[in-house]
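Apart from one protein chain that is not included, each protein chain of the complex appears where it belongs.
First chain written, first letter: the chains are A and B, and each begins at residue 1.
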Amino acid sequence: MPVYNLCIKIIKKNIPTLLIYIIVFLGVSILVSSTAANQQKAGNEFISNKSNIAFISEEDSPLIEGLKDELSKVANFIDIPDQKDALQDALFFRRVVYILRVPEGFTQKFMTGEEIYLEKTMLPDSASNAYIDLSVDKYLNTAKIYMEHMDNITQEGLVAYLSANLSEEAAVTVLPAQTNTDLYNIAYSYNYMAYSLSSVLILGMSAIMLAFNNRDLKNRMACSPISETKSNLQFILASLSFAGVTWLIQIIACFILDMNSVMTPNTVFFIINSLVFTVCATSMGFLFGSIVKGSGAISAVTNVVVLGSCFISGVFVPTELLGKTTLKIASFIPTYWFVSANNQIAQLSQFDLFHIKPVISNIAIILCFALAFFSLSLVIRKNKRYS
Amino acid sequence: MVIKVKNLVKRYGDLIALDHLSFSIKEGEIFGLLGPNGSGKTTAINCILSLLKYDKGEIEVFGELMTPEAYHIKRDIGIVMQNVAVYNELTVYENIEYFCGLYVKDRNLKKKLVEEAMEFADLNEFRNFRPKKLSGGLLRRLNIACGIAHKPKLIILDEPTVAVDPQSRNKILEGIKELNAKGATIIYTSHYMEEVEQICSRIMIIDKGKAIATGTKEELKAMISLGEKITVESYDISEEQFARLRQLPNIVSAEYNDPLIEIKSIKGKNNLENVLEFIKRENIQFGKIYSELPTLNDVFLEITGKELRD
Partner (left out) sequence: MFAHIFLNRLKCLLRDKETIFWTFAFPLALALFFYLALSNIGKGDAFQGIDIAVVNDSRYQEDQYFRTALEEASKGDDRLFNLTLATGDEAKRLLDDNSIKGYIIDGTPMELVVKESGIHQSIIKSFLDNYSQTFGAVETVLKSNPQKYQEVIESLKDRKNYIKEVSGAGGKPDIVVNFFYTLIAMACMYGSFFGMRETTDIQADISPLAARINIAPVHKLKAFLSSMCAALLIHFIEMLSLLAFVRYVLNIDFGPRAGLVLLTTIIGSIAGVFFGAFVSAVVKKSEGIKIAVLIGVSMLGSFLAGMMSTDIKYTISRNAPIISWINPVNLLTDAFYSLYYLDNLYRYALNIGVLSGFTVLFSALIYLIVRRRKYASL
């Protein structure tokens, strides 16, 4: 099978470049699964990780002591000298995510009901901030109730009441999850596949196409005793084996990194989804190879298109964080459907028709994209041949 | 003396690329440097240009010691390197203009020189082409134009005609002769002995970094004991007849590669008549018959025992 062998040879030549993407994929997957392993330890206990904060008080009073006690349930206090530079630096390098400052005279004003605020400086993104806010708010507002309605209450009395109240907590039951929480992490690995799969397949496919578009080679092929159908068949076979091997490597990596969830039925869907996406990426590579000339241009276009599509469809940044407009744009890209299918699969715990239907329809959409890319490239190639 | 090289030794690690090479080139010469691949031609030129460090020896150009800072010497040298050295992003015209501009400051003069170089290499048609779009031969011609545009007094051409088609090659060779006629001294390296024979006034043959013979082509040919070479095309010569042919006087050797008989004669004796007579006498059918004088290849073969071109 000369054409087949030629294709494989071309791919082999490009292995170093292609390998980079696979290695990046493996690296990211290992990173994700190792952090996932850490999270799992904390999984049974409800919210056990506390964030680091700096608590700076310009005065000392039982009320403030009480607040500090209450906060110690949700935060670790880090000692930082009360200097602007030091504090800014601490935030800058994330030694703390939140700085709470109690201004001079806070207790006094609070007790007399005057307007007074605690001052916070924080990193905006960290979700734990909201939690600390809630904690402070709860403490002071409960204190306010006592203060306003218990006549002649002393600070000490107030704190005693508060600590009695604040020990009341809601009981949280963490249900023995039917869906494995690992699945979210493994879904991340599968999502990330969108990046490595499309990069590798598009680069590899277009490398083959580029070689075949070479005029000398084309002429030589035309003169060879192999019929066009046969050579096309061999070409398709070669592309499929290349795509298959690429896919297999990554799937196996996913399996090895997460042995636990391999046996869940979700895995079957992950496999189907990634396989369909592989077909789609291959036909995308076919399309790119038909349009773009020159290997420099190929790697430029591939990088921009693949990075771009991954960014806006939730491969790198979780879908929940993306804006509506961004997602709307993304829905014109197969990667988006691949990612949302993965996310849905991760949540599947029942496998009746009703539950798997959205997954199936997403996969069907990816398949449509694959067909569309393929036919488009056929049209382009046909037009080129006659021109 | 335009160039004087004395006892030049250049080593690459264990490999001795130039082994006590000495030669000098007079003004107005076309000096041919002839040698097989890897004999050290390019190395010698790079040493002369002060691009390469050498282990031993002295090099003078225009009577002065050549150094990398000898800009006044460099200004009068034009070089056409073996490897095409042009900017891929610049057009044919811009490339010539750029290199010429490194030597010539005056704008009008530069413009004129560039046009002349374009004419010389016959590149006018391709003025606005980028090198990537040029064929191998055209690229070579551009390379030459870039090297000689500033009308240097000494022109060094390192295998300038590789991959150039015969017409263009002849044009280039004619051009080189013309440049020489206008006063330029020329060093020309090649392993095409025909070219070297055609244009060079003096030739040095080098092999493995050693000069093995220097002189005009006549002098070189005179150095060997070989005379004319007679080739006969024949289809029916028998073993005995061939054996008898070898017995003829003045014959050094004779070989029979069906259908060609090659007969080499002693220098200075005209042997064609003898051979013709023999053929007539033995009644041997023959097609063509011709006689040639020895080539530089024969010279090389005789001195080193191997062919110049493999």
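Everything that follows uses one rule, which is that a contact is a pair of C-beta atoms (placed from the backbone, for glycine too) under 8 Å apart; a residue touches a chain by one contact, two chains touch by 3 or more.
Just so we're clear, the structure is a prediction, and the values are computed from it rather than from any experiment.
Annotation: of A:14, A:165 or A:331, A:165 touches the absent chain (contact as defined above). Among B:21, B:79, B:92 or B:296, only B:79 touches the chain left out of the display. Of the options A:59, A:89 or A:104, the residue whose C-beta touches the omitted chain is A:89. Those residues of chain B that touch the chain absent from the view are 12, 46, 49-53, 68-69, 71-72, 74-75, 77, 79, 81, 83-87, 89-90, 94, 98-99, 101-103, 105, 146. Counting the whole complex, the residues of chain A in touch with the unshown chain are 42-43, 45-48, 84-85, 87-89, 91-95, 100-101, 116-125, 127-128, 130-131, 133-138, 140-142, 144-146, 148-151, 161-162, 164-166, 168-175, 177-179, 181, 296, 300, 303-304, 307-308, 311-312, 316-317, 320-323, 326, 329, 347, 349-350, 355.
Operating definition for what follows: only the chains that are shown with their structure count from here on.
For the pair chain A and chain B, the distance between mean C-alpha positions equals 67 Å.
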